[in-house]
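Below is the structure I would like to discuss, written out as structure tokens.
The complex appears here minus one protein chain, its other protein chains still in place.
So, chain A:
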Amino acid sequence: MSKTQHIGATLKAGLWQRIPPFRLVLGLCPSLAITTSAENGLGMGLALAFVVTLSNGIISSLRNVIPGKVRIASYIVIIATLVSIVEIVMKAFFFPLSEQLGIYIPLIVVNCIVLGRAEGFASKNPPLISMADGISIGVGYTLSLTLIGSIRELLGSGSWFGLRVFGESFEPLAFLILAPGAFITIGILLGLQNLFSRWRGEKFIQS
């Protein structure tokens, strides 16, 4: 496989084959917690995409320098630095959104996706392709979070990105905005994705 094809395949993998949090069951906490509206989902997804792309790039450039024994600690320091940057930038330019996302922005540090990609991909591959992987996982995560947020916002409060969609007569299912709605929405979406994969005859159904 040529190099460009390889990068193309990596870019595509994050959108379906490895799409978090459905295929790659990592990073569930923010996907449950902040997806009460489509806007929050989009913001969180973009913040994570930024961190995972840059951390993959940096870690993969340093992969021959970092000693094996302290690699996890070094990864965490790199990731924490990037997360602090995101946190400060969001507070400066998107203050309402950063208040909404609350502690889940600093918690990107312990988001398993970032560390998982660092350990599983960036530590073994050259920088360019690692960044491609970061972009693809990040975009996949953004899409999933926006989708979950849209479903919960549409049915739970009858709006989308803050705009009212349904008329006055629509009675919102308030329970979707609360904690249980998050679990059930993601569970059902995961089931539907499995169903679709089985119908297409794909082979990567998780146990």
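Note that in this section contacts are C-beta pairs under 8 Å (C-beta built on N, C-alpha and C of every residue); 3 or more make two chains touch, one makes a residue touch a chain; residues count from 1.
Quick note on the criterion: contacts and distances are computed from a predicted model.
Undergrad: Would you kindly match the missing chain to its UniProt protein name, picking from "Heme exporter protein C", "Nitrate ABC transporter permease", "Ion-translocating oxidoreductase complex subunit A" or "HEAT repeat-containing protein"?
TA: "Ion-translocating oxidoreductase complex subunit A"
Undergrad: Using the document's definition of touch, tell me which of A:G8, A:P106, A:G158 or A:P172 contacts the absent chain.
TA: From the options A:G8, A:P106, A:G158 or A:P172, the contact with the absent chain belongs to A:P106.
Undergrad: Spell out, residue by residue, where the missing chain touches chain A.
TA: Residues of chain A in contact with the hidden chain: 25-26, 28-30, 32-33, 72-73, 76-77, 80-81, 83-84, 87-88, 102-103, 106-107, 109-112, 115, 175, 178-184, 186-188, 190-192, 194-195, 198, 206-207.
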